[in-house]
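I'd like to ask you about the structure that follows.
Just one protein chain is left out here, and the rest sit where they should.
Up next is subunit A:
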Amino acid sequence: MRIHSSTSRRSRPLRLPLAIGLTAVLVTACGTEQEGATAGGGGGGGGGASGEECANAEEAQASYEQAWTETAQQLGLENLEPTEEQVCEVDTAPWAAEPKNGETYRIAFAAQGPTNSWGLTNEEAFRQRAEEVGVEVLYASANGDATAQVDNIQQLASQDPDALVVVPMGDGITGQVQAAAGQGIPVVLCAGRLSDSSSVVSTVTRQYELLGSAYAEWLVQQLGGEGQVAVLSGLAGVPTAEYQKAAALEVFAEHPGIEVVTEQYTEWSPTVAKQVAANLVTQYPDLDGIWSDSGYGDLGVVQAYQEAGRPVPPVTGDAINAFLKAVQGTDVRFALSSFPPEQSMQCLDTAMAALAGEPVLDKVYINSPSFTHEQIDEYVRPECTDNLFVPSALPDEQLRELGLC
């Protein structure tokens, strides 16, 4: 975290520079806050196929659309159209290699770090898969900060690993990713993306646009195409929040009967979300639905409406156990999906495939369950803590060890 300092030529009014410094620290601190996996990027895009003809386009495209089709089925959506995206196959023959050191591969993992339960589960899942396939992990934690991750990637690359898997914390790391690739290390971006990913072998992530669009389509369907909607997004400027929101607004714009009355940020905090929602109750008494990207935010929304003695409008968000526990047995209607932390397992699989010279896709958009209030009993885990992302791919024993169950 950087501290900006200011100096003044005038010696008497020391208070103004002090206040400027204070303000800068406050804004900087809040601006660097990261939540979940965040990464910049306009359209993702793996570099393996850039500038060349798209290999095996049909099959690759079909695998991309599969995630959309399954989500539409799970949420009962009639009109969920995949956003335009070209997915191609990458020839990984140039990356195929025997272990550089001894008999086992050494895979470097530039992780977000355990700043929240998502980060914790993300790296534990990676470690577990590494154990299963018998590879050594070189680990570095960014503590949710892109600047720290720049150093991490440099350090990991200097150990000359067989492959590098990066959970990108922001576009600021692009230079280091390119440098690592230039060193001959195959790089896989994991649970996020970069604007310029031309140097990486593959980007493995749950697609932000799919989540944002699916939530919006579900709300439109719930409201019969007509009504007032509030959009509650996470953190301003953070890709995880902004891409989902942009996709949702596109869907709402296609339905003239839907009026987006306000767009606000919850900072993925139930406290902030509750204050925002308490305002919604007074300001928009006729609100018909709330599009939200976060189950944690939804906790605050539900409390605000319940304390005001008002029915909770249909909400959307990601599947966090706290929300499910809070609404079980109530008549709150919701649609949830997830940006599963366990996607790191597929990231490692993709890196291993590249090392084996097997073809991989330049963009692996992973699939994960989506569900509504009707299936709550299948997903809620009353015996587990609030912080668990459900459903979890980790075994119960490991969840208990991590203090999540």
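Here is the rule we go by: contacts are C-beta pairs under 8 Å (C-beta built on N, C-alpha and C of every residue); 3 or more make two chains touch, one makes a residue touch a chain; residues count from 1.
Convention: contacts and distances are computed from a predicted model.
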* Structure fact -> Of "Nitrate reductase", "ECF RNA polymerase sigma factor SigW", "Nitrogen-fixing NifU domain protein" or "Autoinducer 2 import system permease protein LsrD", the UniProt protein name belonging to the chain not shown is "Autoinducer 2 import system permease protein LsrD"
* Which residue among A:Asn56, A:Gln275, A:Gln328 or A:Gln398 touches the omitted chain? -> A:Gln275
* Asked: Touching the left-out chain: which of A:Glu81, A:Glu226 or A:Glu307?
  -> A:Glu307
* Write down which of A:Asp91, A:Glu250, A:Asp349 or A:Asp386 is the residue touching the left-out chain. => A:Asp386
* Structure fact -> Missing-chain contact among A:Trp68, A:Phe126 or A:Tyr265 belongs to A:Tyr265
* Residues of subunit A in contact with the chain that isn't shown? -> 1, 3, 13-16, 18-23, 25-27, 29-30, 33, 113-121, 143, 235-237, 262-265, 267-272, 274-276, 278-279, 281-283, 299-300, 303, 307-308, 322, 385-387, 402-404
